[in-house]
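I have a structure I would like to understand better, so I am pasting it below and will then ask my questions one at a time.
A single protein chain has been removed from this complex, and every other one stays in its place.
We just call them A and B in the order they show up, numbering each chain from 1.
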Amino acid sequence: MWSQIAEEWPRFATYYNLVFIAKAAGTTLALSALGCILGTAIGLALAVTRVTRSRWLAPLRILALIFTEVFRRVPFLVTLMLCFFAFQATGYDIPLFAVAAVSVTVIAGAFLAEIIRGGFKSVHPNQWEAAATMNFSLLDTIRLVILPQAWRIVLPPAFGYFVMFIKDTALASQIGVIELTYVGKVLNNKGFSAALSFGVILLVYFAISYPLSRLGVLLEARLASSRHRRA
Amino acid sequence: MHHLDIAGLEARYGEHTVLSGIDLTVGRADVIGLIGPSGSGKSTILRVLMGLLPPVAGMVKLDGEGVNYADATQVRRLRDRIAIVFQQYNLFQNMSVLENVCVAPVKIKKRPRKEVEEEARALLAKVGLGDKLKRYPDELSGGQQQRVAIVRALALHPEILLLDEVTAALDPELVSEVLDTIRLLAKEGMTMLIVSHEMAFIREVASRVVFMAGGKIVETGAPAQIFDAPEHARTRDFVSKILRH
Partner (left out) sequence: MSYTLQFGQIWPFLPRLLEGAVVSLQIAVLAFCGGLLIGTACAGVKSFGPRWLARIVGAYVVFFTNTPQLVQIYFLYFALPDMGILLSSFMAVVIGMTLNAGAYLTEIQRAGFESRRASEMEAAEVMGFSRLQQIRYVILPHVAKVLFPPLSNQFIIVTLGTSMAAVFGVEELTGEAFNINAQTFRSIEIFSVTAGIYVVLTLAASVGLALLGRVLFRARTELI
């Protein structure tokens, strides 16, 4: 295997191929980052919906519950296919990247909703009560009191999911998004050995994911050591 | 007209009735001392009044005007006029002392920050916390936190102040500083409902004492009557036990 790789390497390591891989890495990162940012917005909205009390909002609460439960229990590939075919059915020409981004967002939203809800729960109920007696609205309570206390609980697992999504977006290759995994397949089809093509792709994923996961560990240790300090 | 009128108030936690048939009238500048064994419903009255536990029956009137606790707008209006101080202080952990006091007047009542801060500084100085403005709750002693909590309630300019066992969580040497603060408020004519185990303090500061047991009001009267010549056996029993301590 090694001799074959050594033989292929000069042909492989061309400027064109390296740019091709770098661009794909950018797409992979953009997909996960976009999914996580939009997912955070959706997750926050879902988490807030689930802590409302009003009787009128009960249907919304149930919808939020169903959304979080369902999309945490459907494989990413299936969600991806559903989005792909749903967009196709609209008849509009929607870029594949957008389809993948929407799929990541939906799943990230469901997972982050649970993480954020866990963060809300970690704040002592007396903080909610004090805010209520001082006429804070639900949104004011969350913005001024709860989020500033919950974020240190929320951030480490949320960051962990972000790193996880970098790997999960590999499945976007299945609908033709030109991200890292897709490029691995293309290189393999171009005649490079699978060991080299996928080996390099694995290493690129590793080079992105490993430093970020170390950062996540550091972040968690940092926040845990100051758990009882102010925001 | 009475400042606060409570008639036939009833409340439940799930199946469990925690308050029943509560009748109480509170005049302007009255200081009501609520006493009784734990679980007698003293604190629950305050929670019901604040709209934290919706009553299942009865009537609460503020300045003669009935309050419907199922109506969020009415509850909001009520909370504009009544403030509560909790046993556990419930200070916002993410805010400094000054922010804790200013956040509701500035962000919720939309008063100018400068004016609110000035007032907050003056109030905090009055309770001996003028040098702690930038501290956070977890850097303060219990007594200091409790005084911040009282100032936070006062900064809302309430007409009525509810105090829920505000000295119960404090070390004995910290109790007096909080009681001094309350004494000051009473002198200034604030209408107050005080739940407390500090009998000597209640006797001194209250204009009327209410003895509760089992979710009901057993006896109401002037401090001298309740403590020296209670009519009911239960009150007698409670008072004699407490005073012997």
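We adopt the following convention: contacts are C-beta pairs under 8 Å (C-beta built on N, C-alpha and C of every residue); 3 or more make two chains touch, one makes a residue touch a chain.
These figures come from a predicted structure and were not determined experimentally.
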{"item": "Touched by the hidden chain, restricted to displayed chains", "value": "A"}
{"item": "Touching the absent chain when the full complex is considered, from A:Ile37, A:Val78 or A:Ala221", "value": "A:Val78"}
{"item": "Option from A:Pro59, A:Gly91 or A:Pro125 whose C-beta touches the chain left out", "value": "A:Gly91"}
{"item": "Footprint left on chain A by the chain that the document does not show", "value": "1, 4, 65, 69-70, 73-79, 81-82, 85-86, 88-91, 167-168, 170-171, 173-174, 180-181, 184-185, 188, 193-195, 198-199, 201-202, 205-206, 209-210, 213"}
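Here is the rule we use: only the chains that are shown with their structure count from here on.
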{"item": "Centre-to-centre distance between chain B and chain A (centres being mean Cα positions), rounded to whole Å", "value": "47"}
{"item": "Touching residues (chain side chain B, partner chain A) in the complex", "value": "50-52, 72, 76, 79-80, 83-84, 86, 88, 90-96, 103-104, 107-109, 136, 138, 156"}
{"item": "Residues on chain A engaged by chain B in the complex (per definition of touch)", "value": "54, 124, 126-127, 129-136, 140, 144-145, 148-149, 228-231"}
